[in-house]
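Every protein chain but one is kept in place in this view of the complex.
Here is chain A:
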Amino acid sequence: MAISVPLHQLTYSFFSNPQWKWCAKPSYSFSNNSQNNIRAIKASVETPPFPLFQNPKLEETPADGLEPADPDFYKIGYVRSMRAYGVEFKEGPDGFGVFASKDIEPRRRARLVMQIPLELMLTIRQKLPWMFFPDIVPLGHPIFDIINSTDPETDWDLRLACLLLYAFDQDDNFWQLYGDFLPNADECTSLLLATEEDLMELQDPNLASTMREQQKRAREFWEKNWHSGVPLKIKRLAHDPERFIWAVSIAQSRCINMQVRIGALVQDANMLIPYADMLNHSFQPNCFFHWRFKDRMLEVMVNAGQHVRRGEEMTVNYMHGQMNDMLMQRYGFSSPVNPWNVIQFSGDARIHLDSFLSVFNISGLPEEYYHNSKISSDEESFIDGAVIAAARTLPTWSDGDVPLVPSIERKAVKELQEECRQMLAEFPTTSKQDQKMLDSMKEPRRTLEAAIKYRLHRKLFIDKVIKALDIYQDRILF
């Protein structure tokens, strides 16, 4: 599902980074079909052949660094009956992304955007007996014994990695072609490929130790199954542990776990799906996955009632309800606006939940808080996922109709802010220093960058909580 490369920074653009606001000008030759009758095939600007059909001025690389992806990327899928309707694949400095190439009206029915047939995927059932769709593992191949030796409960990523490596080796497999577009070991931000200093940079000992364990586990698996006595069939799949660990990181970060029905059997499957994993993550996603069992296609569909503008990014929610460290561990990215971030507060200070929610116009049940823009009339760019997370993690009290006592509330707010500041002080660096470090590093290692961003986001979140408490304090007595 996701990309191990944090293009997601662009995606949760609804609230956070103003620098990534979308401008509506069409700037690619591919998307200019409606305007002129001749399709400009090359991206570069050439003298127009005929004065009547004037191309509008084209830019080589648009402002946000997004170029259309290699045309072969879609072509290899198109030839194998994968389709993309109204979207195109673009590539930026942070990796691939899927963008709408035309406006989509809000409809009551979810609109199909991409369909990927089963033959292109790598699927394995989560439980015994392993079933592979498509069935590429031949009977008696030693890779099956390796897959068989994994623990059915926990080692799904190792199995998928073995399958991926085997698919790279199989001659007419689609993944031989598609693998060229996967992030390689340099570009992959998954922490499995991180070095010790990157893990140190995380400033989160739990996450660092978890990642070390995962690395060790992957490496031990490689050593156990790719020892020097193993046949060439296996050995050439992963000559060195780095390749295997890269495959595990790809499997972890791009796996989609779905319940699919194939034939009559409904099964939980771990699937590596070619084009659907180029979709980035967002906490307010555009799209979702749907399995069409009749012709065994995965459909990427736009949410019903979702108005999509041209050039908007298509996003999916990877994991619902998880903190940044889970996202980091599994996918290798983090987000400052994760609405499920959690801060452990100690102490007794509590604020009034209902008034906090009403100050920020957050409505909905605790599981699904959202910013109700209908109530709030003025432009609120402050409220984003971080504020929602604050509403969830701040210790609150709510007792029916009992009104709040402003002085107590203020005291509680001060205590909480004090605690937040203490937490910030415990970090070795401040968020400003982190930001400066990020800006100053040029061509950093991806994992290092991701690690620094992770801790930066953590601090930003705490900052935001402090600011939110400030605003709450101001508006208590409206």
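Quick notes on this one:
Throughout what follows, contacts are C-beta pairs under 8 Å (C-beta built on N, C-alpha and C of every residue); 3 or more make two chains touch, one makes a residue touch a chain; residues count from 1.
Definition applied: contacts and distances are computed from a predicted model.
Hidden from the displayed complex is a chain whose UniProt protein name, among "Phosphatidylinositol glycan anchor biosynthesis class U protein-like", "Cinnamyl alcohol dehydrogenase 8 isoform X1", "NAD(P)H-quinone oxidoreductase subunit 5, chloroplastic" or "Protein PLASTID TRANSCRIPTIONALLY ACTIVE 12", is "Protein PLASTID TRANSCRIPTIONALLY ACTIVE 12". Contact with the omitted chain, checked across A:105, A:426 or A:443, is made by A:443. Considering the whole complex, the residue from A:103, A:145 or A:186 that touches the absent chain is A:186. Contact with the chain not shown here comes from a single listed residue; of A:81, A:149 or A:433, that residue is A:81. Although one chain is not displayed, chain A still touches it through residues 39, 41, 67, 69-75, 78, 81, 83-85, 91, 93, 95-96, 112, 115, 129, 139, 167-169, 173, 175-177, 179-187, 228, 232, 235-236, 239-240, 246, 294-295, 443.
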